[in-house]
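One protein chain is absent from this view; the other protein chains keep their places.
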Amino acid sequence: MKMTKLAAFAATAMTMASPVLADLVFPSLSYRTGPYAAGGIPFADGYADYFTMVNARDGGIGGVPIKMIECETGYNTEKGVECYESTKGEGALVYQPLSTGITYQLIPKVTADGIPLHTMGYGRTSAANGKVFSNVFNYPANYWNGASNAVNHILDLNGGDINGKTIALVYHNSAYGKEPIRTLEELSKKHGFKLSLLAVDHPGQEQKSQWLQIRREKPDYVVMYGWGVMNQVAVQEAANIRFPMENFIGIWWSGGEHDVLPAGDAANGYKALTFHGVGKDYPVFADVQKYVVEPGNAAGAGDQIGTAVYNRGFYAAMLAVEAAKTAQEIHGVKDITPAMMRDGMEALVIDEAKMTALGMPNFGPSFSVSCENHGGPGLGGVAQWDAGAKEWKLISDFAPSDMEVIGDLIVEDSMAFAAENNIEERCK
Amino acid sequence: MIYREAGDFKTSYAKDQQTFPIAFDRWGYFITLAFAFLVVPFIINDYWINAVVLPFLIYAIAAIGLNILTGYCGQVSLGSGGFMAVGAYAAYKLMTGFPDLNIVFVIFLSGGITALVGMLFGLPSLRIKGFYLAVATLAAQFFLVWLFNKVPWFYNYSASGQISAPERSIFGYAVTGANALPAVSYLFCLCFVVILAWAARNLTRGANGRKWMAIRDMDIAAEIIGVNPLKTKLTAFGVSSFYIGIAGAMLFAVYLGAAEVGEAFGISKSFLILFMVIIGGLGSIFGSFAGAAFMVLMPVLLKNVMVGQLGWPTDLAAHFEFVIVGGLIVLFLIVEPHGLAQLWRLAKEKLRLWPFPH
Partner (left out) sequence: MSANFYFGVEVFLNGLMAGVMYSLVALGFVLIFKASGIFNYAQGVMALFAALTLVGFQNGQIPFAHLINAIFGTDLHHFGWHMPAFLAILCALGVMILFAFIVERYILKHLVNQEPIILFMATIGLAYFMEGLGDLMWGSDIKKLDVGIPQGGNIWLEEKTAFLGGEDFYGFYLDNLDIWATVLAAILVTSLVLFSQYTKTGRALRAVADDHQAALSVGISLRTIWVIVWSIAGFVALVAGIMWGSKSGVQFSLSLIALKALPVLMLGGFTSIPGAIIGGLIIGVGEKMFEFLIGAPFLGGATENWFAYMLALLFLVFRPQGLFGEKIIERV
């Protein structure tokens, strides 16, 4: 029975898997449905729009047009695998799944298949150690950098001394949310602040207990690692207990417009980390208007342009295109393969001159990737929400994080992975 | 005309009682098996194995497991996701704790551990019945997921709580980890499926199976005729969890390679497996396969048609997928409430008479 069914479907599969060699293929594993759609839509739009713009404006990368294949994962790991398998045959150059769960699944697969994986600001943090993870990149910043950036911001506010202060971490009770705990514990030893942990279960509709606890314990600062509906509820609850919003700092995944808008004016002053520029105030958006919006090629509903998470997708696509350009230069071929793309990502250098030339001055930090360091310098800034103007404002420069602490943790975790999976160190 | 029983004479009870009494069915079964073992590994591509066939085979095991509990013994359970998590974490701990242990034993042992946990959570079934029991099993679901998320020992103290399967092999071929050849993992799963389905079929038509069905049909009456409800219900929970645990271990080790408890074994997994069982047909081994095939293949097929062939935006396609799958479930239930297995049975009845319907 099952085999006859399979045979019937085989025809569909065969027509699907015919690779088009002429284009540079960038799969977009997006999620526009499901519980995390609010964050998935703007990212996917930004990712798609950048490629559309490059195709329309420059005729592709080095003259080779880009082909973006979108595949809906719904933030579901099994669908993520299905998407990976269905797109890798088409010559996919780099994967960006925007889900920590899918990332963990793809790490062994991409390594075996020789395709690079770029998890910008999420995924497995210790993948920053290029000696162990040959095909995984998480520049320019990762979860642990984020935790340190938040603590550094708090240090700045207090003139460098937070001894005896209390910081509460409100986190999504999943792989993603638990990531910063170790870093924060190390930092609390170093700086002498008291850390209190509050887990919120998926999906996070109901957080009364956690916020009553915060009201009771009166921590000086609250750091949040949330995603999906948890963000909106947390911002609302924080406003409800009249927690001072400027002392409430979210990771970049808790820093979208959609996270703060439902709370209205009450969200004014809420802070979120970011590793890229916010708002539409960059010359490149004129090009987006001209080459993407006006011809009617904007992805999705076209209403996300300039939002924080849209810019993140846009930035991710920009880094991918720059890496592809680098790869073309290194290998002297226009039609690059995933292996060449990997080399390009490993040799990627982003500096101010490059970003200005792209019409994105100061859009992100300057950094360079190397064989040992796939994580970049971990620079991050802080944005603050202005509920009146309904926009984020960058209130700090992209500042470094405490690599002393994080570096040790990265080595420790990646070595454990290497031992478990018998991986030899590279870059010797 | 082709499908008939005329001339198919039985001369012993054993032959009369066999699973496929009609010669055509029997041959069909053997040919399917031969095709699955000898031909499929050579013609199928990676995409089909990794994206469709592996999950289908693994979910079929889980569906058989739940079908034993729900279809044969009448105890509705929504704890399957939690029990799969037990299987997966047991497999992970065994694989990392005893690196030399053969993967086959790892998977069977994980099933055994799950069976024990399942029996423990099956205890309330002695007092609680029907939907109350279904909701009560959710307690197991949520508690187990919380436990695996909370206690770092289960995930070997890794920073994020993700577990990843290390590479293990049989006969020199890797079956888990990234370097496993798809065809090898396929054959590995297929062996398990065939053995477990065969075992389930024979369990359910033996003394145990008849006791389960007696409890399902009316537990008080069954008790009066001498069926021990404690023993019977607990064996059903045990056997069912054994299957589900194996499915969980394979889902993690062979198919996904890495898993996080809340995402991979959450409440939606429990519902998914229950869908398979009901859509396929309660109390039917074939139904478990049909249900798993429907729930695994349908979304992939719809997606490929709508996005791949018609070129629709992915989000529209995903929304339509929900609408269509939901509509089909309702439609199937209206047309044939006893599932795909019953449709199959009716089709066979029709075929027997074809082309002379009277």
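Letters A and B mark the chains in the order given here, with residues in each chain numbered from 1 onward.
Please note the rule applied: contacts are C-beta pairs under 8 Å (C-beta built on N, C-alpha and C of every residue); 3 or more make two chains touch, one makes a residue touch a chain.
In this text, all values refer to a predicted model and were calculated from it rather than measured experimentally.
Participant: If I consider the whole complex, including the chain that's not displayed, which of B:I31, B:I170, B:V330 or B:L346 touches that chain?
Facilitator: Here the residue in touch with the unshown chain is B:V330.
Participant: Out of B:F24, B:F37, B:Y173 or B:W312, which is the one that touches the chain we can't see?
Facilitator: Answer from the full complex: B:W312 touches the omitted chain.
Participant: Taking the full complex into account, find the residue in B:R4, B:R26 or B:K129 that is in contact with the omitted chain.
Facilitator: Selected residue, touching the omitted chain: B:K129.
Participant: Out of B:F24, B:F108 or B:W146, point to the residue that touches the absent chain in the complete complex.
Facilitator: B:W146
Participant: Touching residues of subunit B against the unshown chain: what are they?
Facilitator: 70, 76, 124, 127-132, 135-136, 138-139, 142-143, 145-146, 149-150, 218, 220-221, 224, 267, 271, 275, 278-279, 282, 312-313, 315-316, 319-330, 333-334, 337
Participant: Across the whole complex, list the residues on subunit A that are touched by the chain not included here.
Facilitator: Residues 32-35, 37-38, 41, 173, 197-201, 203-206, 208-210, 212-213, 215-216, 228-229, 232-233, 236, 239-242, 258, 261-262, 264, 266, 296, 301, 303 of subunit A touch the chain that is not shown.
Throughout what follows, only the chains that are shown with their structure count from here on.
Participant: Return the distance between the CA-based centres of subunit A and subunit B, expressed in whole Å.
Facilitator: 36
Participant: What residues of subunit A sit close enough to touch subunit B in their complex?
Facilitator: Residues 1-3, 5-6, 9-10, 12-13, 15-17, 30, 32-33, 41, 70-72, 74, 76-78, 81-82, 85-86, 89, 100-101, 104-105, 107-109, 111-112, 124-126, 173-176, 178-179, 181-182, 201-202, 300, 409, 413, 416-417, 420-422.
Participant: Which subunit B residues qualify as touching subunit A in the complex?
Facilitator: Counting only subunit B, the residues touching subunit A are 32, 35-36, 40, 45-48, 50-53, 55-56, 96, 146, 149, 158-162, 164, 166-167, 177-179, 255-260, 262-264, 266, 286, 289-290, 293, 297, 300-301, 303-305, 307-309, 313-315, 317-319, 322, 344.
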